[in-house]
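Inspection log for the structure reproduced underneath, given as structure tokens.
The complex appears here minus one protein chain, its other protein chains still in place.
What follows is chain A.
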Amino acid sequence: MSNDVDERVVDEVEALKAILMDELIVRTNESGYPVAVETVVFPSTADDALQQYVCLTLVVELTPGYPDVAPDILLRNPRGLDDSVLGRIDREVKEKCESYRGQAVIYELIELVKEYLTASNLPSCQCAICLYGFREGDHFTKTECYHYFHSHCLACHVTSSEKSYQEELDKLPAWQRNQHPQSPCQVLCPVCREPIQCDMNMLSSAAPPLDVENARQFELSDELRSLQRQMAALFSHQKRRGGIIDPEAEDSKLLLVTDTTEQEGEDDPAGPSVLFPPAAPLFNSTSGSTGSSVPNRGDWRRGGRGGYRGRGNSGSHHNRHGRRHHQAAATSR
């Protein structure tokens, strides 16, 4: 074996050790001659490990005759990389080995893999806004709180937050609005509600995520249809027993309640007429005789949208209680 010692190999491995230090593992034979080297390759992110979502162990088996013979390459423990990316790296690595015959290639291989990982350095979680993953070519944003969104999706969230903020502001009386002039809309992270800063110019120029564009259409399965039938049956059953809310009947009941409470002089200053205004029902659930209570879309627009905002109920309720609400499940992940 010792006859096969090639100074070029010894020099190359020494140089690699000097560059990579303890990141390089060298396997040697019984005479101490290197037979294989391996290192874990990360994307280049200025050594910020938190921004590294993918990695790969590159194993270079120094075949007898290397560097005049191409080494054997193994790509081990790929993380966050799908098979197509891995296949491309494998092909490129082998091509490079061929073209570098007779020369030291290991450092070139490490650089090549690093380049690929940097290009494929994507978080493997889903975007909490569109519920799709991050694909190569997707523009995405990491918030200060380390949550990931497609830039396009986050732009929609920012625009929507600003719009609702302006709407709330417009509802305030002028004197209250003037109390905090120019206070800007603080956008919150959709996942953890931490305040976040966004560069809207950058966000809004991003294209929609690729997976969303390619997703399959939805079709009702037999299972769904059977569930629909069960629900319709339950609805009819509850309707027979008088268990279904009839918004129209409730409205006329409320008119009576208003009268009696006024006569009895109950101590509720707002009175039930404010708490239960005879408003248009939220859903037009009395229409349709099939037992399913589906509003047509037109009804929704009228009843759902205009009705929701215009209804006195939520307003009086919130004013009376200082905008307190139930603390419901956090959106923690």
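Heads up, the rule we're going with is that a residue touches a chain if its C-beta (ideal position, glycine included) is under 8 Å from a C-beta of that chain, and two chains touch if they have at least 3 such contacts; residues count from 1.
Everything below uses one rule, namely that contacts and distances are computed from a predicted model.
Hidden from the displayed complex is a chain whose UniProt protein name, among "Ubiquinone biosynthesis O-methyltransferase, mitochondrial", "DNA-directed RNA polymerase RpoA/D/Rpb3-type domain-containing protein", "Trafficking protein particle complex subunit" or "UBC core domain-containing protein", is "UBC core domain-containing protein".
For chain A, the residues touching the chain absent from view are 128-132, 153, 156-157, 159-160, 164, 168, 188, 190-191, 193, 212-213, 215-218, 220-221, 223-224, 227-228, 231, 234-235, 237-238, 241-245, 247, 250, 253-254, 268, 272, 275-276, 279, 281-283, 285, 292-297, 300, 304-305, 308, 313-314, 317, 321, 323-329, 331, 333.
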